[in-house]
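What you see is the complex with one protein chain gone and the rest in place.
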Amino acid sequence: MTGVESRPARASFREATARRRLAAVLDPGSFREILPPSERVTSPHLAALDQPVAFDDGAIVGEGLLGGQKVFAAAQEGAFLGGAVGEVHGAKLAGLLSRAERERPAGVLLLLDSGGVRLQEANAGLLAVSEVMRAVLSARSSGVPVVALIGGGWGCFGGMGIVARCCDAVAMSEEGRLGITGPEVLETTKGVEELDASDRALVWRTYGGKHRYLLGEADRLVEDDVAAFRAAALDLLGRRREVGLGALDAAHRRLAARLFELGACADATEVWARAGVPEPARLPVLEVGEFLRAVASARRGEP
Amino acid sequence: MTASEILASLFPAGHSVREEGGLLAGTGGAPGAEVAVLGTALGLEVGVESALALAAGVLDVIRLHPGRPILALLDSRGQRMSRRDEVLGLNGYLAHLAEAVEVARRAGHRVIALVYGEASSGSALALGFMADEVHAVPGARLSVMNLPAMARVTKIPLERLEEASRASPVLAPGLEPYVRLGGVESVWRPPLAEALAAALARPAGPDRRAARGEERGGRLLARPVADRVRGGPAR
Amino acid sequence: MTRSWDTARRARAARLARARAVSPGRWAEPGRATALLEALLEPGDRVCLEGDNQKQADFLARSLAAVDPARVHGLHLVLSVLALPEHVELFEKGIARRVDFSFSGPQSVRLARLAGAGQIEIGAIHTYLELYARYFVDLTPRVALVAAQAADAEGNLYTGPNTEDTPAIVEATAFRDGIVVAQVNERSDRLPRVDIPGGWVDFVVQSPTPSAIEPLFTRDPAQVSEVQVLMAMMVVKGIYAEYGVDRLNHGIGFDTAAIELVLPTYAEELGLRGRICGHWALNPHPTLIPAIESGFVRSVHAFGSELGMEAYVAARPDVFFTGRDGSLRSNRAFSQTAGHYACDLFIGSTLQVDLAGNSSTATRSRIAGFGGAPNMGADARGRRHPSPAWLRAGEEARADPGAIPRGRKLVVQLLETFREHMEPAFVERLDAWDLARSAGMALPPVMVYGDDVTHVVTEEGIANLLLCRTPEERAEAIRGVAGYTPVGRGRSPAAVENLRDRGIVRRPEDLGIDKRRATRDLLAARSVKDLVRWSGGLYDPPKRFRSW
Partner (left out) sequence: METLSFEFPCPGPDAPRAAPALVGVVASGNLEVLVEPTAPPGRCRVVVSTSARGFGEIWEAVVRDFARRHAVSGLSISVNDAGATPAVVSLRLDQAVEEYLGRP
């Protein structure tokens, strides 16, 4: 029977709640939450708009073990207001990163699932995202690696898309999405000709994990499976990117080369063709393993 | 105010700042105490090319002029919204720009941002908000999204948003809300040169915006929540 | 004066002679399609404009809507699915006056408005089988405008996987001296197979654009909810396993998709493979793929096809009815017959159920019609062949042990107690009453009559109406699964507990179902991509369902 091996026995990362993702990525039973739901640290801004709050404001932060090493971890709950960052949500993330600077765990894992700034708290949300960015860069500068895992239903957009690229490393699933201006916002502001947000194939080949991996914006491409994300997190923990002139110069050359080489491409399939992928149109249908082999020589970015 | 009016007021002794394609670059100030100037003009929406160019400007200052202060002048409606920018990974270019500013500050460059027009979203995050201090001139407008668009996206009635924005600084675009939230340290009034000199004279420190927001009553939870998380697990 | 016995034949000859002036040959110019119809049609004609669940004679519909109403008017339209804007336009322009149909789908609101304004006479809203039946009795089309995938020079038609209604329509028209006009997507010298012989077809016209098909039966597993998983578990354990249901039809909602998706997991665990869900009358639902691949499904006969399933169906000829070319051969008339007579169970979602068990999908402002659900969701009283499920149901229904043994079809209505926006699904009085009054219908449009319904399943439990002996008991059993709706809260707790003791109302815990297992993890596929994986890459989902 052909179906037996194709049965999706994997525990989907995308389908799991933020809490379950954390529990599954970290060593079993090791997670200890800081400001747990029972503390009821909720958004002060939603009541005025007649919107329900969440006891954790959609951000779960704490510490645990990963392969026996002490790490800090945060997860955004994409189902609550699209994982968007408000005052409290952002302060929990920023606070965790600054705690990491002091306590120096083996690393900080950010399980990002967010549309960006929470519009219901617009200005406070924008500042919160900025504070998170600064806190990520500060933690890294102090030598604590920060790793982003992106595979939730909302992807990682707006300011959080910048936050992800401020980290040392990014692991994504094919289903994960990463960008700054998300498909709906792009369609709403620039028109359906610019990007048809209902064209899911277009959306995923523009923002999805495969394209990000090929560009070098994601360091690992993994299956939509909590165990695969856990393995990627373990692997990437040791992979630090220096915050300094040398690394910056190298990154600058890479980004300049991307623009020079691929800047004329308006669609991801053009990028793949120009990057030298054989049969680029096939990429979207390949399973992760096949995909990694198919793009091995064409991939841009660090190994 | 236009970029040239701002520059004239900031650098009465003259400057070499040029505007090209919405990007500002050059130096201002007296010989021996030059300030590197970079930034955006005419509301430039920052795309992949301009983000890279701004980062290149920061890198040059670090490499060629160790310790030289940087003034980031901001008039930008945000990041450029296009499919091509997304295909090429604009978020990564903006993160690179932000990291460049971080490296500059850590290398001992004072970085001051001055919003003299608009500041919004991606470009505000990657350039202006990465500075040691963010200031603005009267009439500056900082925003995420205007209220009618916000009403469409959140499906909250516009009247309700308007009503809520009268009571709280978190919703409406503008300058005053960002001052109250701690996002803008102060409003500079001419002569701007004095305000710049005073800012440059202050020592750099950690990100103080959440504390400012608390002092000014605009963000009462950001500082205490971050501190509680920083402090230790609740037991 | 001697009576003439061939008036229809002579009328046909006269019309064809007029039409030859427009199109001398069998193949008509697309640009002359409207002129051809003006030549063929006479005021008041009964016309079948093929509108199936999937395939639509859309080019001929547009051409008909463009005729001069002064020449062609007052037509009596017969068609199973009135789905295109052009269908409604015909009435707005006066080209057509009267309609007999089965289902109106997207045009249901406009239809209600036209009926309210007196611009349309509705003969009746039929079920599919009734409408086809009447094509052969008193609603025989004078002219049939049908759709096919391809035709050859002789007018032989290849319908592709969506054969659907075409054989029934052409059979009725061609053999009673009617005229058949077919639109095709392409002209081919060698057809993959012949579905309609060219001798039954008078004119063929190539449509400038291929007839549009919608993926009506594709349900994205990502949208199946936990509550639907719980209800699926109850159906599998409390009905399919209990009665040994091996021949069945499923509705097209997410509730039934959930059942299809727990067969390879939950039903497999219960050891039910080979015992349930072997033979189906069903469109090729993509959510059935895991159950096919894991060995539950042995055969599927289809009403129509489904976009994206072509290569998969062709690769599974042991399961599907296929032509020598490998493509699906569907036939709505035969499959509906199979669903009515050969299946032991029908299960479908509904919007409203009253205390008698009458079930309706009608709402006040729409005339949506029925389609085929009432044919399958009705006891086939003419049935004589036994099966264990049918006999068991009959036995449960038999009040008098001395009465003649007789079977019953299992007809299950599946619904959550509240719909979106907290609309209660259980009501004292169906909205169908109001619709009947406002649209001047002789009958309230009931989808499945209460006396045909054997089980009502909600998240709260299963009500077995077969075991109820009085109307009061039935009503109490329905209240017993109606949750917190006003109807449900009107229950007598003691009476419901009594029904539980007698097995008439069964809760998940009564069935030994652990509610904690009711999560999406129980679904054999949780995304469209999973379905593609199960199919070994053969299923090719339409663009809107793929994120790659």
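Think of it as A, B and C in the order they're written, each chain with its own count starting at 1.
To be clear about the criterion, contacts are C-beta pairs under 8 Å (C-beta built on N, C-alpha and C of every residue); 3 or more make two chains touch, one makes a residue touch a chain.
Being a predicted model, the structure only gives us computed values, none of them experimental.
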Message: I'd like to know which visible chains would be in contact with the absent chain if the whole complex were considered.
response: A, C
Task: Tell me which residue among C:E459, C:E476 or C:D530 touches the hidden chain in the full complex.
output: C:E459
Statement: Full-complex touch with the removed chain, picking from C:E416, C:D452 or C:D530, is C:E416
- request: Based on the whole complex, identify which of C:L16, C:V109, C:V194 or C:V227 touches the chain you can't see.
  value: C:V227
- prompt: So which bits of chain C touch the chain we can't see?
  reply: 225-227, 230, 416-418, 420-422, 458-460, 483-484, 489, 515-516, 518
Touch list for chain A against the chain that is not drawn: 17-19, 36-38, 47, 50-56, 77, 79-80
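Keep this in mind: only the chains that are shown with their structure count from here on.
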Field: Neighbouring chains common to chain A and chain B, by label
entry: none
Statement: With centres defined as CA means, the chain nearest the overall centre is A
Chain located farthest away, centre of chain B as origin (C-alpha): C
- request: Could you please state the distance in Å, as a whole number, between where the Cα atoms of chain A are centred and where those of chain B are centred?
  value: 24
- request: Could you please state the distance in Å, as a whole number, between where the Cα atoms of chain B are centred and where those of chain C are centred?
  value: 60
Sites on chain A touched by chain C in the complex: 1-4, 6-8, 11-12, 15, 174-175, 198-201, 203-205, 208, 284-285
Touching residues (chain side chain A, partner chain B) in the complex: 32-36, 39, 41, 44-45, 48-51, 61-63, 87-88, 90-92, 94-96, 98-99, 102, 117, 119-131, 133-135, 137-138, 141, 158-159, 161-166, 178-181, 185-186, 188-190, 194-195, 206-207, 211-212, 215, 217, 243-245, 248-249, 251-252, 255-256, 258-259, 262-263, 265-268, 271
- line: Within their complex, chain B touches chain A through residues 48-49, 52, 55-56, 59, 62-63, 79, 81-96, 98-100, 102-103, 106-107, 121-122, 124-126, 129-130, 142-145, 149-150, 152-154, 156, 160-161, 164, 167-173, 177-178, 181-183, 206-207, 209-210, 213, 218-223, 225-234
